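The complex appears here minus one protein chain, its other protein chains still in place.
By written order: A and B. Residues from 1 in each chain.
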Amino acid sequence: MNNGPLLFLGLFAAMACSWLSFIMEPQLQIGSLQQTNTVAVGDASAETYPLAPPGDAHQGEEVYRADGCAACHTQMVRPQELGSDISHGWGARRSVAEDYLFDQPVMVGSQRVGPDLANFGRRSDVNGILMRLYDPRSLVPGSVMPAYRFLFETRKIEGAPSPGALVLPDRFAPAPGYEVVPRPEARALAAYLLSLRQDGYLFEAPPPPQPKTNSVPGAAVKK
Amino acid sequence: MSAIVSPARTASNTPTEPSQAGKADCCPVGLLYLLGAGTVWLAIALALGFLDSLKFHDPGLLADSAYWTYGRVHAACGSALLYGFGVQAALGVGLWLLCQLGRTPLAGPFVVFLGALVWNFAVTVGVIAILCGDNTGFEAFEMPAICAPMLFVSYALIGVCGMLTFHQRQEGPLYPSQWFVVGSLFWFPWIFSTASLLLLYMPVRGVLQASTDWWYAHNLRMVFLGFAGLASSFYFIPKLLGRPLHSRQLAGLAFWTLAVFGSWGGIPDGAPLPSWIASVGVAGTVLTAIPMLAIAVNFYQTACRDLNTLDSSPTLRFTYVGLLFLIIAGAQQIVGALPQVSAITSLTWFGVAQKELFDLGFFAMTVFGAIYYIVPRLLGIDSQTWCPKLAKVHFYLTGIGILISYLALLVGGIGQGILLAAPGHSFVQVMQGTLMPLRMSTLGDLMFLAGTVVFLVNFAWVVGTWCRQCCVAARKEAK
Partner (left out) sequence: MNPNEPQKPVNENGAEPSAGLSTVPVWLIVVFGGLFYWCQLYLDGHAGGFSKEVYAPYDSPEAVMAANPQSEGDKMVTIGREVFTKTCSVCHQPNGLGKEGTAPPLVGSEWVLASSADRIVHIPLYGLTGPITVKGVQWNLTMTPLGDNLTDEQIAAALTYVRTKLGDNHGSPVNPELVKAARAEAHRGPETADELLRIPLQ
């Protein structure tokens, strides 16, 4: 190998090989996915999936991106055979490509310092999310997540307390006469987190075999 | 501790040796700047990483400041490490090797300097932008869209000079290090342009963004940094031992198999992609056993009779240890790719340990070794200008630091994986259990940072000595 151009060609071929199989072919296969129908299970009928998230969730996604939440939180549920995600209650089925159609950017993440958030919207509520953001230990004792107090404003109560003020346990509550109010970023982030759900079963990720017993032909019909 | 100063060295080390003439010393500024700024970025990255890991010990730390959020600092640390240090150091060492092995001066030294200036500007803008909240959200590619063209242009300036230097070589046959440098020079623009276009300018739809990013990050480490570091190992070990590399064929095998199989992978098993994509990645990763074995055999055969010289020069010492860490990191990556293992270890600290060992243990250590050799020759001064005591301290601090940090994260990651897989442990309990390993790892990182700072002091001393000598020479001439 003393020939420069040959070296270049060899490198180019190696690169092309990798590029074609990891960039090009996936793009051809799933690069133009569209909304689809969920698999009807039991009495539920098939529904369009995924649905576009509400507008404030988009703003919250920007907060999620800017603050690098994906450094510690994944948004992918692995199948039961490849990890314990489903037993941890992080989702009913594995995640598939269809689940990320409306994400921009897609922040799947690659490390779990905190729990998976793929279905966080199904197991949380606004107040819980805001408390966790203000100080995670106010809701989950022993949590290792940092506090995000900059998403909140601690201000003096003037007149009546604000309706949106956080209700915190004593240990975390601000000084008497003060209240903690979420800033718009915190509300948007909460809206985004509430929108996180990978609902319904899809063809690629069908329901587990148990409910199959009642699936006589046309069982999904409304009575 | 006198091992650093060997008698043979003092005798033959004058700057104007004929074999050294006509090399990069015609204008050291560009390469010196790449290496120096790279090391400064490494220290910055390590400091940011240290700040970040403090949050595990006091989660309320700096909680009122958006700029110092864990996620932002984490991204800034990664960008400073990969782009500030990794790419710059790879270019600095690579270009010097092309000059040295081609027996030709650097083409366009001022263009290289200009490119390095733009590069540093772009990385600075990127890191500050990340801290201000302009993070792309893609791992290992966090700097905002505005930085990508700047980075690309400055890389092109430096890379074209590198290719011209390669083209002007005087020596006919290529030495393996040259393949590796050329490989890394080409690899970066290909993967970087793919990532920029498909993630930032014409974003692909849905989860393909994640797969493109995983592919990019894997290629950046395995192939780009891997090639650049190996180029240095393949040069310095035979050179300093004064014996030929054991086998050119084995080096070729390692080169081509790393280019072909090292570029496949990085996609976690269970990722939301059709299963063939992750499976092909697993196959490619398992096949990187071939380059790793070829490298190990080649270096073992080259150096086994001279293992007692390991301690005789900081360059050899760092390069040896770097290689050892490369083999360990490579083996861990292969084991971690097997589905039976990845079901437990993927997405835990296990992977972080592997990346840290690769970036710091292999790449940074190898680059340290190269800098110890390159900088005095670049400046045309005695290589004994390096303070040998500081060099020893540097070696032990970084070597032991990375080892502690790696082992702690490895054990913590495996423990985390096993406990999460076992029923009856809540996530919070498991994460509490990883705090102890994380403390150890913080300690190790702190040692690595201290070692890097010691090295920077030594570096500044060498450059200062050179400046003084230049002043003296100028004064003499004036008289």
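Points worth noting:
Rule of thumb we're sticking to: a residue touches a chain if its C-beta (ideal position, glycine included) is under 8 Å from a C-beta of that chain, and two chains touch if they have at least 3 such contacts.
Note that the coordinates shown come from a computational prediction; the quantities given were computed from them, not determined experimentally.
When the full complex is taken into account, the listed residue touching the unshown chain is A:82, out of A:15, A:69, A:82 or A:139.
Shown as candidates are A:11, A:41, A:144 or A:166; the residue that touches the absent chain is A:41.
Which of B:193, B:279 or B:429 touches the hidden chain is settled by the complete complex: it is B:279. Although one chain is not displayed, its contacts with subunit B can still be listed: residues 2-3, 6-9, 12-13, 17, 19-20, 100-101, 103, 171, 175-176, 234-235, 238-242, 244-251, 253, 257, 269-270, 272-276, 278-280, 282-283, 286-287, 289-290, 293-294, 297, 301, 306, 308-309, 311-313, 316, 339, 373, 383.
Touch with the hidden chain on the side of subunit A covers residues 29-30, 37, 39-41, 45-46, 48, 79-82, 94, 96, 203-207, 209, 211-212, 215-223.
The rule is simple: only the chains that are shown with their structure count from here on.
Residue ranges on subunit A touching subunit B, taken from their complex, read 1-2, 4, 7-8, 10-12, 14-15, 17-19, 21-23, 26-27, 29-33, 64-72, 74, 76, 78-79, 81-85, 87-88, 94-101, 103-115, 135-137, 140-150. Here subunit B touches subunit A in the complex through residues 55-56, 59-61, 63-66, 69-72, 74-75, 130, 133-139, 142, 166-167, 172-174, 179, 182-183, 186-187, 190, 194, 198-199, 203-212, 214-215, 219, 252, 256, 259-260, 263-264, 267-274, 277, 280-281, 339, 342-344, 346-349, 351-352, 420-421, 423, 427-429, 431-432, 435, going by the rule given at the top.
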